[in-house]
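Here the complex is missing a single protein chain, while all its other protein chains stay put.
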Amino acid sequence: MDILHNAGMFFIILGLPFFLSGTVGLLRFPDIFTRLHALTKADNVGLGLIIFGLALQSDSWLMVARLFLIWLLVLIASSASCHLVARCAMQKKIQPWSRP
Amino acid sequence: MTNLLYSLGGVLLFTMGFFALIACSHPLRKILAVNVMSTGVFLILVASAYRPESAGNIDPLPHAMVLTGIVVSVSVTALALVLACRVQETSNLAFLKQQRNGSEESGE
Amino acid sequence: MSRIYIFFALILLAAIAAGMVRILRGPTAADRMMVAQLFGTCGVAILLLLAKGLDNMVLLDIALVFSLLAALATMTFVRRTWQGNDGEGADGYPS
Partner (left out) sequence: MTLIMLFDILLVATLLWLAWRLLATEDIFKAVVLFISFGLLMALAWVRMRAPDVALAEAALGAGLTGPLFLSALRRMERIRKEERRVDTDEDRDDDVKAGNKRKETI
């Protein structure tokens, strides 16, 4: 039990830098596609790590199922909206950033 | 203490919304301002019912009122948005008619 | 021991507060809308950590609703506001 608790805490702490780097990427990256990339991928990996850590610490299987259901829903929703925004940006002929 | 903090936040939200309702002219901004005002009132109501974890259960009556208020404010917002669109459409036509009449008169 | 979860939630709230600068600065409309998506993901994480920290498992259901509805706002934006506005304004500004 104690080992599981510590492992869960390790995964939660591992997940936090992904969220912070997602925010930093949103603020620092130069154009819409790179920002979308930073936001969607980094945040979902961070959320997955936090959910994995919390699932290791939870005491019932029902809780684990609910946690992973939340992660699945977030993955589907954010990938769908990311794809929509990126495709629409391509249709609007927004030029991707390239190194000057 | 938490109580007081959120009540103060609610009062400030209400004040800001009220000021913007008077000061701004765009109809959508007015609807946003009314929404912010209603959120401030809800915050004051719920904060008045708050008790810390150790003090036992919370009075559920303000929560029920706020729940009803949120639903009502959403429907009122929808009605106000439709009315704002209609007002702009109608005033747009009136503006065009007036402009046409004005240009004809000046043309003559 | 539950204080550390609230500390993590505080860090995530600070990340949200920092991300809001992009709403004010973002050049296109989609940049502003992406911040709402960031709010969705970070809000889910904050709710999960608070559910553990405050020991209130009802918050998991709110996290479920959060994850669904932040995406709904983004999709409505893309389909109704950004797309097909007669080709005027390639940057997506509702000018």
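In order of appearance the chains are A, B and C, and numbering begins at 1 in each one.
One rule holds for everything that comes next: contacts are C-beta pairs under 8 Å (C-beta built on N, C-alpha and C of every residue); 3 or more make two chains touch, one makes a residue touch a chain.
Computed from a predicted structure; not experimentally measured.
Chemist: Which shown chains does the hidden chain touch?
Modeler: Even though it is not drawn, that chain still touches B, C.
Chemist: Touching the missing chain, which residues of chain C?
Modeler: With respect to the unshown chain, the touching residues of chain C are 3, 6-7, 9-10, 13-14, 16-17, 20, 23-24, 29, 32-33, 35-36, 39-40, 43, 46-47, 50, 56, 58-59, 61-62, 65-66, 68-70, 72-73, 76-77, 80-81, 85-86, 88, 93-94.
Chemist: If the hidden chain were put back, which residues of chain B would touch it?
Modeler: The missing chain touches chain B at positions 1-2, 5-6, 8-9, 12-13, 16-17, 19-20, 24, 26, 28-29, 31-33, 35-36, 39, 42-43, 46-47, 49-51, 53, 58, 63, 66-67, 70-71, 74, 77-78, 81-82, 84-85, 88-90, 92-93, 95-97, 99-100, 103.
FYI, only the chains that are shown with their structure count from here on.
Chemist: Of all the chains shown, whose C-alpha centre falls nearest the centre of every protein C-alpha atom combined?
Modeler: C
Chemist: Express in whole angstrom the distance between the two chain centres, defined as the mean CA positions of chain B and chain C.
Modeler: 22
Chemist: With chain centres taken as the means of their Cα atoms, state the distance from chain A to chain C in Å.
Modeler: Each chain's C-alpha centroid was found; their separation is 12 Å.
Chemist: When you check chain A against every other chain, which residues touch at least two of them?
Modeler: Not one residue in chain A touches at least two other chains.
Chemist: Could you list which residues of chain B touch at least two other chains?
Modeler: Residues of chain B never touch two or more of the other chains.
Chemist: Enumerate the contact residues on chain C facing chain A in the complex.
Modeler: Chain C reaches chain A through residues 4, 8, 11-12, 15-16, 18-19, 21-22, 28, 30-31, 33-35, 37-38, 40-42, 44-45, 48-49, 52, 57, 60, 63-64, 67-68, 70-71, 74-75, 78-79, 82-83, 90-92.
Chemist: Inside the complex, what are the residues of chain A that reach chain C?
Modeler: Residues of chain A touching chain C: 9, 12-13, 15-16, 19-20, 22-23, 26-27, 32, 35-36, 39-40, 43-44, 46-47, 50-51, 54, 57, 63, 66-67, 69-70, 73-74, 77-78, 80-82, 84-85, 88-89, 91-94.
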